[in-house]
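A single protein chain has been removed from this complex, and every other one stays in its place.
Up next, subunit A:
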Amino acid sequence: MLKTVVLHNVLMETVIRRRRSDSVKMAAGQQWVLVEMVQAFYEAPAYHLILEGILILWIIRLLFSKTYKLQERSDLTEKEKEELIEEWQPEPLVPLVPKDHPSLNYDVVTGPPSHRIIVNGKECINFASFNFLGLLDSERVKLKALSSLKKYGVGTCGPRGFYGTFDVHLELEERLAKFMRTEEAIIYSYGFATIASAIPAYSKRGDIVFVDEAACFSIQKGLQASRSFVKYFKHNDMEDLERLLKEQEIEDQKNPRKARVIRRFIVVEGLYINAADICPLPELVKLKYKYKVRIFLEESMSFGVLGEYGRGVTEHFGVNIDDIDLISANMENALASIGGFCCGRSFVIDHQRLSGQGYCFSASLPPMLASAAIEALNIMEEDPGIFRVLQDKCKHMHKALQGTPGLKTVGEPLTPALHLLLENSTGSRTNDLKLLRAIVDYSLDRQIALTLARYLDKEERFLPPPSIRVVVTVEQTQEEMEKAAQCIREAAVKILK
C-alpha cells in the first residue's frame, strides 16, 4: 500500500513537471500550430510516449478505483472468521431460576374463583380477586354466556377484519358507548392490550406524553411501543405536571414550527391500581385546556366502581366526559368477563380500528365473553344501588384496617383494592416480601384469601413498595370484613412483633 502511494507521488510530479514545460513552450512560441504539435509528437522518443501512456492509464485507474477501503484494514480471512464463530459462546437463553424463587410456585385455586374460593386446598373468603360487583358468580351472566356458547361456539377463528366480527361485538360496543354516554366504543380481546395498543395508535415518535409516576405496567408498555418522549410527573402532583407543561411551553416558543406538529398527551389512571388513590380529574381538565394537551384516562379499577351509576371517575367528579379524549378500561374486574374497551368521540376512537395493533392483528373476543359482558352491563344498569353498596363496603373496610399494628393502609376510603404496606421496612425487598407473605399465609389458614401485589422488579419504571392487596367486593358481609381485618391484625401482631 505504502509503496503504491510513493510511486504515485513520483509519477504525479513527473506529469506536472512535463505539463509545466509544455505550457512554457506554448507561451514562448506564439506560432504553434496543429501540424507542428503532431510533428513534436512524432519526434518525441518512444520511451517518453510509453511513459506518458502509462501515466494516463494510471490516472484513469486512480479516478475510477475506490481510493479508500476502510474495511480492507480490518478484513478477516475466512479462517479467522471461522475461528471467531467457533469461539463465540452465547449466554444461556434464560438464567436459571432458583427453586425457592418467591413467585415460581403459584397459589393454586381449585373450583370457581368466586366469593368462596379454595386456595391451596383451603376454603377461604376471597379478598384477592378484582370481582368488585360479584358478577363473576351471577347466574344470569353465566346463563347468558351459555346461551351464547350454544349459538356461536367458543372461538372466533379470526381477527375483526376477517369474519371475526360477530353481532354481539357490535352490540357490546354500542352498549358500552351508551353506558358511558360517549359516541363510540371499541373492544379488545385482552385487558392488558387495551391501553397498551391505544397509546401507540395516536402517540408516535417525536410526540410528548406526560405520565403519572404511579402509572400501571400496561401504560408503561404502551408508552414504550409508541416511542414518544415520556415525561413523568410526581404521583397526583398537579404542580409538578404544570411545571413540566410550562417547560414544554418555553421549548415550544423557541421552535414554534416544530411545536405545531408535536402531539401532547397526559396519561393518567382514574383510580391507581398501584397507589389506590383517585386522580384529581378536574384540575387535569383545567390544565388540558390551558396547555392544549389531550387526556387519556385508564379506568380499569374505577369503571363500575366510582360514581353514582358506576361510570367511573368522570361521574365521581361530575366532569363532562367529552372533556376526556379517551377512556380505556378492562372488562375483567367489575364486569368480570375478559377483554377491554376504549370509548370517546368517534373522531378519536374510530382511528383505532385501523391502527390499534391489538385490535387489528389479534383474534377477536370470544362471543360468549362479549355476551357475558352485555349481561353484566344489564345488571349494572338495572340495579345502580350496587355501586352505593360497594362504596359503603370500601369505606367500611378502609376504616376497619386502620390502626393495624406494623402495617400501613394505603389508599382512599373509596378504593376497592387497598394496599397494606410495612410501616418499618427491614431494608431488603426480599425480606419485606417474606414478612408480608407470612401474613398472607397466616390469613389463608384462617379462611381469608389475600395476595401479595406482584410486580416485575426490574421492569417497573418506579417500583411500588411491597404490599398485600386487600380487595373489597359487594359479596363480602360486614362480619366477613371484620373477620378479615381481625385476622390481619392478629397476623401482624404475631409476625411483625
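For this structure, a couple of remarks:
By definition in this document, a contact is a pair of C-beta atoms (placed from the backbone, for glycine too) under 8 Å apart; a residue touches a chain by one contact, two chains touch by 3 or more; residues count from 1.
The criterion applied here is as follows: contacts and distances are computed from a predicted model.
Looking at the choices "Oxidoreductase", "40S ribosomal protein S8", "serine C-palmitoyltransferase" or "COQ9 C-terminal domain-containing protein", the name in the UniProt record of the chain not drawn here is "serine C-palmitoyltransferase".
Among A:M238, A:I321 or A:A363, only A:A363 touches the chain left out of the display. Among A:D107, A:E308, A:D445 or A:E482, only A:D107 touches the chain that is left out of the view. The residue touching the chain not shown here, chosen from A:T156, A:T409 or A:Q476, is A:T156.
Hidden from this view is one chain, which touches subunit A at 76, 81, 84-85, 88-97, 101, 103-104, 106-114, 117, 119, 126, 128-131, 135-138, 141-143, 145-146, 149-158, 160-167, 169-170, 189-193, 202, 216-218, 221, 224-225, 259-264, 289, 292, 294, 322, 325, 330, 332-333, 335-338, 345-348, 350-351, 353-354, 357-358, 360-363, 365-366, 368-369, 372, 449, 451-456, 459, 469.
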